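Heads up, one of the protein chains got dropped from this complex, but the rest are sitting where they should.
Going in written order, the chains are labelled A, B and C, and every chain counts its residues from 1.
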Amino acid sequence: MIIPLEHVLLFSLILFAIGMVGVLTRRNAIGILISIELLLNAVNVNLVCFSRVSEDPMAGQMFAFFVIALAAAAAAVGLAIVVAIYRTRNTVQTDEIQLLKW
Amino acid sequence: MDQMFVNIKAALVGLSDKVFPDWVGVLVSIAVSIVAIALLGPLIMMYLTLIERKVVARMQNRIGPNRVGKYGLLQPLADGVKMLIKEDIVPRNADKVLHLLAPILIVAPALLVFAVLPFGRNMTAVDLNVGILFFAAISSIGTIGIFMAAWGSNNKFSVLGGMRSVAQMISYEIPMVMSVVPVLLAVGSLSTNAIVEAQADWHWFVFTPWGFLGCVIFFLCGVAECNRSPFDLAEAESEIIAGFHTEYSGMKFALFYMAEFMSAFTISGMTTTLFLGGWQGPLLPSWLWFFLKTYGLIFIMLWFRATLPRLRVDQLMALAWKFLLPLSLVNIVATCIWHFLSDEAFFTPAAFLVPLALLVFSYWGLMKLNQPYMPEKRVYPLVD
Amino acid sequence: MPQLEFLIKCGVYGLMGLGIIAAVGAVLLPNLFHAGLALAFVLVTIAGIFMSVGAEFLGMVQILLYVGGVMTLIIYTIMLTGRLGAKDVRAQNRQGIFAAIAAGFFVCWIGPLILKTGAWPQRESDSAPPLLSVEDLGMSLMTEYVFPFEVLGVLLFAVLIGAIVIARQDRPS
Partner (left out) sequence: MVTANLAYLIPLFPLLAFVINILFGRYVKDKACWISVGASALSCGIAWPLIVGVIGGTTYHHDFAWLALGGVDLKFGYLLDPLAATLLFVVTLVGTLIQIYAIGYMKGEARFSRFFAYLSLFMFGMLGVVISDNFLLFFMCWEVMGLCSYLLIGFYSEKDSAANACKKAFLTTRVGDVGFLLGILALFTLAGTLSFAELHDAVELNRDSQLMITVTALLLFCGTIGKSAQVPLHVWLPDAMEGPTPVSALIHAATMVAAGVFLVARAYPLIEASAQAAQVIAIVGTVTALTAACVALTATDIKKVLAYSTISQLGYMVAAMGCGAMVAGIFHLMTHAFFKALLFLGAGSVIHGTGTQDLREMGGLFPKMKSTAWTFLIASLAIAGVPPLAGFWSKDEILLAAHQYGNLYYYALSLTAFLTAFYMFRLFVLTFLGKPRNPDIHAHESPKSMTGPLWVLAVGSILVGLPGSFLAHNWFQDFLNRGHEVEHPVNYTVMITSIALGLAGIALAFLLYRGGLGMGEKLARSLAWPHRVSMNKFWIDEAYAAWLVRPWHALARLLFGLDAKVVDGAVNGTGAGTLGGSRVSGWFDKYIIDGTVNFIAAFTQFCSDIFRLFQTGFIQNYLLIVFAAVVFILYFGIR
């Protein structure tokens, strides 16, 4: 490792926290999706960096790889849902999509 | 002669080693490569424009630029000067940052790809062991640049062109990558150097059935990727003015142009590398072979442009999803068959004929399946 | 060559800094298009970090899939769903302060925890790092991790169909 592991972990922690704030505060569904990608990437950074120092270097990269694939899948479905919602309700603001309220 | 450019670079690095500490030598080595590529890119682009104008002019039975310099050889310089001194216009309601950033973001990946192109023996700037992946990944960044240009211009034609362009690029990226997979299977490496070296002794992949098909698919997808005719819907002037770069002028426009021509060059170069044996060739220096093959492919591109009409949007999408993608998937299977039948030898009749039969059959089947709907001949009973 | 190493370190820290700044932008920028681009930038920096720690393949996949694929999708969807320049629409909802408090607390608690922990497994950077070749990855994908790999294949197939079905325009009957 060129830089200490703690620093990378800190980086991913901050990234995760920022992503979390985004998920919790964004009104636009796509914005939430963007923030979720941030969360996933923060996790990926952790995985890769741990794999660099672990005895089994394969596992971390593998799971990072799977996470990327899953993220792509999630994005595809999520965006399809967003498009469908936009078609039916003409909005993608989450606080305007509240059929389940009460 | 063959190692001319390599020797020059080594000399430069050796010179710096005598004066500076060793770590500077590394930097010098890198800098030399970067500078070479950074010079080569625009140079190639400039003379590609001239070649295009000349070739297309000849095909249209006219002469083309011939006033500036002998045979118009200085025409690109004149064009460059014109571009540089033109007024730089930014639309009032444009998203200015994106508008300015977009050309750079489009040129940068186009230039970055040069890093993994093997121009000759030992003449790869960065011999990444994931070179092909690098090529695919970096060239896909270009889409975002197009998005930025389209959206930043705040012009509906730009947005239309950008949407079209992106739809086209992400569609053609898939068969393109799929058509590379057979090569990777055959070579067992993602490194461009390794791929070229695997094609020594005339074992060019284009001479195998799957290689030929892969070559055609890859080249066609590449043409579509860099938005060249007949896939230039994103900038179809008769429909949407100039697509995503409608609002650009001056040097920014020149950058788009540069990106396009450099993409054309890198696609041709990559096709050469993957299927046409790269710099492999007898007698002539390796880099000359590379450029010969590459410019041959570029000539084909210009030929396309001069002769083929533009596709319709649905035809474009149908070609990618309904024809090229299935065919490239079948091609992978054919490659596996070839691999196991050939038994390490490059050419055996069985290994040649079985995949060929498979591919011909698939081609025929896909043609049948893609037969466009032909409406019945209409009868007008009241006319007669 | 410590000098080069320093340069690289500087580069990596720089990337991290830029990544965090871009991430903040991705979360807070009121214009979704800008946010998307910022996210793309974050992804590129992360790809750079991947490459800096020797995961070249993953870095390239990151760019190819995320920047070239997911980001394109996201930006495309942003365009499809309209209201691009609607800057007067609030980007954030009203619970921002609570979210910030929770996240801040999270960082301020876990961060020192990370720094305090001294027992991280350390491997010397120059002592033959177990660089993973693409071939190794492929082999383990086909042997050790074949089950998740297959499950992922099924999942992607389902996603393909699901996304088409969800987003498809209803035929006018």
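Keep in mind that, in the parts below, contacts are C-beta pairs under 8 Å (C-beta built on N, C-alpha and C of every residue); 3 or more make two chains touch, one makes a residue touch a chain.
No experiment lies behind these values; they were computed from the predicted model shown.
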Visible partners of the omitted chain are A, C
Which listed residue (C:53, C:99 or C:163) would be found touching the missing chain in the intact complex?
C:99
Against the hidden chain, chain A presents residues 20, 23-26, 32, 94-95, 98-102
For review purposes, identify every residue of chain C that touches the missing chain, sorted by number.
93, 95, 98-99, 102, 105-106, 109, 113
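Everything that follows uses one rule, which is that only the chains that are shown with their structure count from here on.
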For the pairs A-C and B-C, output the one whose chains share more C-beta pairs in contact.
A-C
Distance between the centres, which are taken as Cα means, of chain B and chain A, whole angstrom:
33
Measuring centre to centre with CA averages, how many angstrom lie between chain B and chain C?
28
Per the touch rule, the chain B residues reaching chain C in their complex are 21-23, 26-27, 95, 98, 128-130, 133-134, 136-138, 140-141, 143-144, 147-148, 151, 159, 163, 166, 170, 173, 188-190
Spell out the residues on chain A that touch chain C in their complex, using ranges where they run on.
1-3, 5-11, 13-15, 17-22, 24-28, 30-31, 33-35, 37-38, 41, 44-45, 48-49, 51-54, 57-58, 61-62, 64-66, 68-73, 75-77, 79-84, 86-87, 92-95
Taking the complex as given, what residues does chain C use to touch chain B?
1, 3-4, 31, 33-34, 37, 40, 44, 56-57, 60-61, 63-64, 67-69, 71-72, 75-76, 79, 84, 133-135
